[in-house]
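Other chains of the complex are left out, but the ones given are in their true place.
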Amino acid sequence: MRLLIKRFVGVVSVSVFLFSLLLSFPVSAAEHRYDPGDKVYFTYCHSHPPALKIKPGDKVITRTRDASNDAFAPTDKTLAPKLDLTKVNPQTGPFYIEGAEPGDTLVVKLLKVAPNRDWGWGGAIPYFGALAPEYKTQMVTDPVKDTLYVWKFNPDRTAAVLDMPKSKAGKAEVPIRSFLGTIGTAPPGKECISSLVPGPHGANMDFNEVVSGVTMYFPVFEPGALFMVGDGHAAQGDGEVMGAAIETSMDVEFTVDLIKGKTINWPRLENDKFIMSIGSTRPLIDALRIACVDLINWLVTDYGFDKMEAYQLLGQAAQIEVANVVDPQYSVACQLDKKYLPK
Amino acid sequence: MRLLIKRFVGVVSVSVFLFSLLLSFPVSAAEHRYDPGDKVYFTYCHSHPPALKIKPGDKVITRTRDASNDAFAPTDKTLAPKLDLTKVNPQTGPFYIEGAEPGDTLVVKLLKVAPNRDWGWGGAIPYFGALAPEYKTQMVTDPVKDTLYVWKFNPDRTAAVLDMPKSKAGKAEVPIRSFLGTIGTAPPGKECISSLVPGPHGANMDFNEVVSGVTMYFPVFEPGALFMVGDGHAAQGDGEVMGAAIETSMDVEFTVDLIKGKTINWPRLENDKFIMSIGSTRPLIDALRIACVDLINWLVTDYGFDKMEAYQLLGQAAQIEVANVVDPQYSVACQLDKKYLPK
Amino acid sequence: MRLLIKRFVGVVSVSVFLFSLLLSFPVSAAEHRYDPGDKVYFTYCHSHPPALKIKPGDKVITRTRDASNDAFAPTDKTLAPKLDLTKVNPQTGPFYIEGAEPGDTLVVKLLKVAPNRDWGWGGAIPYFGALAPEYKTQMVTDPVKDTLYVWKFNPDRTAAVLDMPKSKAGKAEVPIRSFLGTIGTAPPGKECISSLVPGPHGANMDFNEVVSGVTMYFPVFEPGALFMVGDGHAAQGDGEVMGAAIETSMDVEFTVDLIKGKTINWPRLENDKFIMSIGSTRPLIDALRIACVDLINWLVTDYGFDKMEAYQLLGQAAQIEVANVVDPQYSVACQLDKKYLPK
C-alpha cells in the first residue's frame, strides 16, 4: 500500500487512487484453472491471443512444460536427438489482465512453483554455457560435448540427486528450491522476442529468487499486459553457468494486481527481506548497472531518497545476485534490505 | 591435511611431505607484533624489503591505515583537497614467510580484522565508481561530484551510521562486518603492481567475505611470498559500486602457513561453509569465468571430481559473489558449499 | 559463380544447380518501382505483408525515409520535441523474393544509395551514444544534452558541411559516402525485432561500407526472405560513436538473387577488394569474434582453407571495421583481401 499511497497526494490523484483501490481489492476475486496442453508459445509477443482474461485480484492455477517442451525421458543421455530447436522454452499464457494499459505496473504474487514430476534435467549443450565456446562468444575450438544429466527428485521433492559416476563424490544432492526461469509481459514496440531472451519485460531472467512467496512487478507495455510463465527450475546455481538448470515441469499458482499509472522500466521483485531490481543485457557489467541504477531510481521515486545518498547506501549495503550468464542477455539483480527503507 | 596427503604419493614425495609437516606444525609458533607507522607500500612488488621475516605457523599482530593513508578527518566534506593520489591504498608488510618458494601455496588464517577508530568514510570520487563515467569507462559527460560521506561507528563498533539529510529515511545504519579489501602476495614476473589492482596474487579484490575466521590461499610467486594487507573496510556492499567502502584503519591478526609444492593460480578462500575461488580481471564475465574455472580445477585436482560433472554441479549449486566492479580489475568469487565435497 | 559451382558436386546436385541457374539468370529480369509513402515498418518481422513480390534477378527502385521518420526540419535545434520514439528507423519493404526458403542465401547487389534531399542531421541524443551514459551503460550522472546538428549538402551532393560556431575550425566538410544503415531479412524463430537492432538477419548494423556497388549476402529465415532497407546515412564515422550519422532520406536501387540451399549464419559483404562477415552483439569483442569466426568458416566452406591456417592468415591479414558501438547490439566486420583466395 505504501507504493500506492505515496504516489497519490493531492486532490487530482484521489479519484485515480480510489479507482486503483477498486482494481486492487475487487469484491470477489476469481480463481482460474488453466492447462495449456500443447498450446504454448515460444515468443513474448503482443499478438498472441489471450489464454485467459482475468481481473486484478484474480488467482490462476496452471502448469508449465519444461524448457525442452518436455522432449526428454529420464533415460536419455544426450540432447540433440530429441531437442527441437524451434520449440525451446515453451510458455504458458498469455494471461490478459483486464484494465492493464501501457504505463501501468503489473503485480504478480507467486503462490506456488512446484515440480509436478519426479525428475529434471541439466545438460552440457554445445555452443551454450558460460565456460565454453558459445553462440555469442564464438571460437574456432570445440564446444562442450552434448550430455544430458538427469536429476532424480526424492519422494517429498525436497532434494534432487545426480549420479556422478566419474567423480569420487559419487553423487550430489541439491536442495530443491523451485522457481520460474521465465516470467514476464509482452515487450514494447510491437516486438516479438524469443522466450529465451530476458529484457525490460522480464522473460528468461533465470533468476533463482523467483520462488513461491515473492511479489514481482513488471512494466505493462501492451493492453492486458499479456503475462506468461515457463521454464521451471527445481534448483539452479547463480548464473546458471552450464546453460541449463534442473529443468522440469511445474505446477504454478499466482495472483495478479495492477498499479494504475505507475510506470517502471525493469522487472522488480520483493520478498520478505529485500527489494530488488533486475537488469538484463550483455555485457554483464551493464546488466549490473541497469539493476543498480533502477534500484536507486526506485529508492528516489518511491522512498524519498536523495539519489547520491541512495548510491552511497548501495555502496555499503547492496547485495548483488548474478541471475544468468548464459542467455542472449545476462541478468543481474541489485537488492537492498528493506530495513533501510523509511518507516 | 587432505590437500597435503593426496598430492604426495610415492617414495620421492615422502621427504617433501615430512618437511612440509615440519613447516606446517612448528614446535613453537612465534607471535610477532608489527606497527608499520608510516612505512607503508603502494605497490605489490618483489623488491620491497621485508617488514618481518616469519615462519609458517607464526602469528602476526599488526595494523593497517585506511585507503586514503589516513588523510581525512571526520569533519571533511570532500576528498580532493586532502587526498594524495600517489599515496592511495597503503599496505602493511611485506611479511616474508621463510621457506616459501615460487610454486608453493601460502595459507593465511585471519584471526582478527577490527576497526581501531570510531568512524569510516565513503565517497563519491570523480571518475571512479561503477555507475558514473570513470577512468576506464570514459565519457565526455560530467563525473560524480566529489563528496565525502562519513560513517560513525556505535560504541561497540557493531554498526556504522550515516546521516542522510537529503533523504526521507534521514540516516542509515549498516552492520559492521569488517574485512580486508586488499590482501595478497608479490606478483609474478618481477612486476610491481599498484595496490589498487587485484590479480592472481590477490591484492585489491575488495571482497566482503575476507573477514575474521576465514582461511585464504595465495600463490607464492616470489621467495618469501611477501604477503601484505591493507584497505580495511568496516562494511561494504557487493561490488563496492560507489568506489569506496566504509574505509577505516584496522587492527589485524593472522597466522601463516605453507603448502609446499602445491601450485595454485588464483586466490582461494575457505570458511565454515564454502570453498571459493576469486578471479580478477575486466570484463566482469571473464572474472566470473576465471573464478568458476579455477573452482572446477580445484574440485578436479583436490577432490576427485570429473571436470564436466563438476561443471554440472556448479550449474546447479554455485554461489557467485560480485566482489568489486570499480577497481582496475573487477573481482568475482565462485563458491561451492563444502557439503558437496567427498567425505 | 564460384560459390554456386563449388557447392554442387555429384549427380543429385545437378538439378538443384540448374534450378539455381534459372533463378540466378532469369530470361527477363523485371524492374520494379516502389514508393513506400508512409507505409513503413519499425520491426523486422515475418508477419509484415509484402510491399512487392519480386523474382531473383529483378531490380527494385525505391526510397527510404530518414531514421527520424523525416520528423525534422533543417532549422531544428533539438530532437525531443519532434521525435516520436514509437516511429524511429522506418523501413521500406518488405520485398518478398519468390522462391526464397529458409536455409537459402539472399544476394543483394546495391546499385544506388543516394540522398534525395540536400541536408542530413546528426545529434546528441540523451541516453544514446558510446561516450555518454546510455540505455544499457546506465549511470546516475547526467546524459548528453539534446542537440540537433544539421549538415548541409553541397549542390552536387559530394560533401556535407556542418557549422561549428563554438570551434576554432568554424565548420567541417565531410565527404558524402552514402550507405544504408539498416538492411536485412526477417529474423528466425518468428521473432519481430525492432529495426534499431542488428543481428544475424542484418538490420541496423550501421556499417559504412554498405555503399552502392557492393554485394551482400543474407540468411533467409522466412519464406520470401522479406527483405527491407532503411536508415540512409550520407556519411558516418566508424562506430557511429555519437549515436546518429548524417541521417537523410535516400533513393535506393538494388537487384536480388538467391543461392538455393546455401545456408549462412550472418550477413556477408563483398566489394571489389574484400570479402567480409558482419557480426552483431554486445559486448564488442563478441561481435568481433562472431565476424572473424564466420569469415574463417566462409574460407573453410567455400574456399578450401584449413581452419587453423585460415585463422593464422587472419592473424596477419584481417582488416577489422567497427561498424557501430551505439545500437542495442554492436556490429563489427572482419574482412580479408580477395587476393588471398585460391584462384
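Residue numbering begins at 1 within each chain, and the chains themselves are lettered A, B and C in the order written.
Keep this in mind: a residue touches a chain if its C-beta (ideal position, glycine included) is under 8 Å from a C-beta of that chain, and two chains touch if they have at least 3 such contacts.
These figures come from a predicted structure and were not determined experimentally.
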item	value
Complete-assembly copy number [criterion: all chains share one sequence; 3 shown]	4
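Please note the rule applied: only the chains that are shown with their structure count from here on.
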item	value
Inter-chain centre distance, chain A versus chain B - centres from mean C-alpha coordinates, in Å	34
Distance from the mean Cα position of chain C to that of chain B, given in whole angstrom	48
Sites on chain A at which at least two other chains make contact	283, 289, 293, 296, 308, 311
Chain C-touching residues of chain B, taken from the complex the two chains share	131-133, 137-144, 283
In the complex, chain C residues that touch chain A	42-43, 45, 47, 86, 136-140, 189-194, 279, 281-283, 286, 289-290, 293-294, 296, 307-308, 311
Complex interface listing, chain A residues touching chain B	122, 124, 129-131, 144-145, 147, 149, 151, 160, 162, 164, 166-170, 172, 174, 235-246, 283-285, 288-289, 292-293, 296, 303-306, 308-320, 322, 325, 330, 340-342
